[in-house]
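Of the protein chains in this complex, one is absent; all others appear in place.
All chains are identified by letter, namely A and B, in their written order; residue positions are counted from 1 within each chain.
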Amino acid sequence: MATLSLKDIRKSFAGIEVIHGVDLSVKDGELVVFVGPSGCGKSTLLRLIAGLDRPTSGTIELDGRDVTGVNAADRGLAMVFQSYALYPHMTVRQNLSFGLENTRMPKAEIARRVDEAGRMLEIGELMNRRPTQLSGGQRQRVAIGRAIVREPSAFLLDEPLSNLDAELRVTMRAELAQLHERLATTMIYVTHDQVEAMTLADRIVVLRGGRIEQVDTPLGLYNQPANLFVAGFIGAPNMNLFPATARDGQAELPGGLRIDTGPGAARDGKVTIGIRPQHMHLAEAGEQTLEGRVELVERLGAETVVHAVTAEGTTFVTVLAGQPEVAMGDTLHVTPDRGQVHVFDADGQRVARD
Amino acid sequence: MSNMTIRQFVGQRRGHGGRWHWTDIATWIWLIGGTILMFGPALWLVMSSFKSPAQLAEFPPTLLPYAQETVMVEGYDDPLPLYTARLEDGTTAELAEIRRIGTNSQMVDPADPGTRIDVNIADRTPIRSIGFATGNYVEPLVANDFPRFLWNSVFVTVMATLITLLTNSMAAFALSKYRFRGRDAVMLLIVATLMVPLSVILVPLYSVVNFTGLLNSLWGVILPTVATPTGVFLLRQYMLTIPDELLEAARMDHASEWQIYWRIVLPLAAPALAVLAIFSVVWRWNDFLWPLIVLSRRELYTLQVGLNSYAGELNVQWHYILAMTVVTMIPVVLVFVFLQRFITTGIAGAGIK
């Protein structure tokens, strides 16, 4: 059980700064997901928390104790690696008990914990096998088991599902969620997959270029992205972004649709209007519409994904419920759900309209 | 058609089915001739080592060791050597020799111990059958020197190999798994001295060993050889292939760096350690020049130095030397028989010796 706080963490490799001052606090028992494109610094940040690397400046506190200078071995954390990093020369049982032996725990207690983890993860049968004799999913479980037996104050998981095939990934994702429910231990989870982030996280930290873009709950991020980057990164298909010019708190979209940009920063000048593909419907008579020529129609059964291009050349995507009759080359008239339209100012920051 | 087969000879891996070509004949002549040339001398040595001194002095020598047959004759305490003798009446008989006086041999018929027969030594030939003069082996083994040499060699080989494995693997671990200032400099130093042979630093090394008080001590033979750059280099190259994530996982598992070295890296580097161990055993067992210089007291001689000293004696006792040479060869032959594949792939991979 642990709270974690990062204060102005910076990290340079060979003189090049890759983490530019990160502040973050994680509550006890929380599952926080670091998400971002590759190279955003999410894995580096995790390694700093683990103690495998040292920050160039800033402090890391665990339960209020400064651990910045403490070795990884002495921080009491457990980590699940992307490659699993199972010791190839040890059996599953030895892999699980290695960490406990290092703390000079009595043999009986080690056996109890290992057996319990084996039961919990359904790897009891595999105890005497070596990692090379296991399937990918089994290795994944052993890697998690090795973290669990330690009963750490927090778990660190570095893209733990990325080496699994798609089907197994969904199963393991659900199991991880259950595991967190059961253990109620702080977890920090790194992934580049926003679906994993959305489904697992209590809170998501969106990183880009070594900076935190936004920290919020999954739905908070979805409903109120702080800037264009988060807006584009979270949600699938990506949010549609329309460049526009605001005048007197009003911006006009192609097709004549007018959007309120509010009284604030975006009253006049360049703005970007964001509308999620799911937040549009086919226009009914009399409604203001967004207009485009249909370029591609993907019929998925329950919904239909339509790609269209406006007269100005901006492409947009809309997800329509059911199986409406839309064909390539048609002119599409859609109307956004008024309450779900996002407005960003010239710097790409969200504009509050209320 | 002949073009193709010549090409196969000069470069290709595959032989060919069907008729024999001259290159096939040349190949097999080379291989069989080579086999005789490579094994023959050692076999000849082994054969010779079972010959008695008298037989060793014979010319032309026989291929196999023979021993003269003897017989117990009533009235004589020791067994007497058997000969085929040509008698004056022109017949031949198997007789036992009692003693030799000048060119005359006093002989006796084992079936009739009472009668003595005089035969000219030119008229008798020894009756021999294949037999092994095992005394060549037994006598030096119970004498003082040889067991001492053997023990010294075993001690040097085992200690040097253990220390080599430990120190080289520790250094290789540091050089492959830590990023610290000066690492490249240390690596460069090691690679640069890969090519510094012992013969270039004989004099100053002797003075260092003298200064440290290790002269005339087996440790003076062991220590200068154990920090082999070759071993560090070989192990480092292997350890670089061990993923760093394993070490990090161990660190997260509350393992100290020593435990990581001992319980993760060493077991995973076992194949490279085995190769180095084999090399080290062969090197240290075979070392000659350095022990020759450091050890001047006879009771400290290793086998190689001891053998050389026997061969340099005024009255060379070849029958003992040959037997001891065979004993010296035994560990290396064992390595050859059981671990040859290991070594040959190791050399092919790393180009070291």
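Rule of thumb we're sticking to: a residue touches a chain if its C-beta (ideal position, glycine included) is under 8 Å from a C-beta of that chain, and two chains touch if they have at least 3 such contacts.
In this text, contacts and distances are computed from a predicted model.
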Chain not present in the shown complex, as UniProt names it (candidates "Carbohydrate ABC transporter membrane protein 1, CUT1 family", "Peptide/nickel transport system permease protein", "RNA polymerase sigma-70 ECF-like HTH domain-containing protein" or "Aspartate carbamoyltransferase"): "Carbohydrate ABC transporter membrane protein 1, CUT1 family"
Chains in view touching the one left out: A, B
Which residue of B:Met38, B:Ala122 or B:Val142 touches the chain not shown here: B:Met38
Hidden partner chain, touching residue among B:Leu64, B:Val138 or B:Val200: B:Val200
Sole residue of B:Phe50, B:Phe146 or B:Phe173 that reaches the chain not shown, by the stated touch rule: B:Phe173
Hidden partner chain, residues of chain B it touches: 3-4, 6-15, 27, 30-31, 34-35, 37-39, 41-42, 44-45, 48, 56-61, 166-168, 170-171, 173-175, 178, 180, 183, 186, 189-190, 193, 195-197, 199-210, 212, 223-224, 226-227, 229, 232, 256-259, 261-262, 282, 285-286, 288-289, 292-293, 304, 307-308, 311-312, 318, 321-322, 325, 328-329, 332-333, 335-336, 340-341, 343-344, 347-349, 351, 353
Touch residues of chain A, complete complex, unshown partner: 71, 74
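Please note the rule applied: only the chains that are shown with their structure count from here on.
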Whole-Å separation of chain centres (CA-atom averages), chain A against chain B: 66
Chain B partner contacts - residues on chain A that touch it in the complex: 50-52, 71-74, 76-79, 81-83, 85-89, 98-99, 102-103, 146, 150, 156
Chain A-facing residues of chain B, complex: 243, 245-246, 248-256, 259, 263-264, 267-268, 270
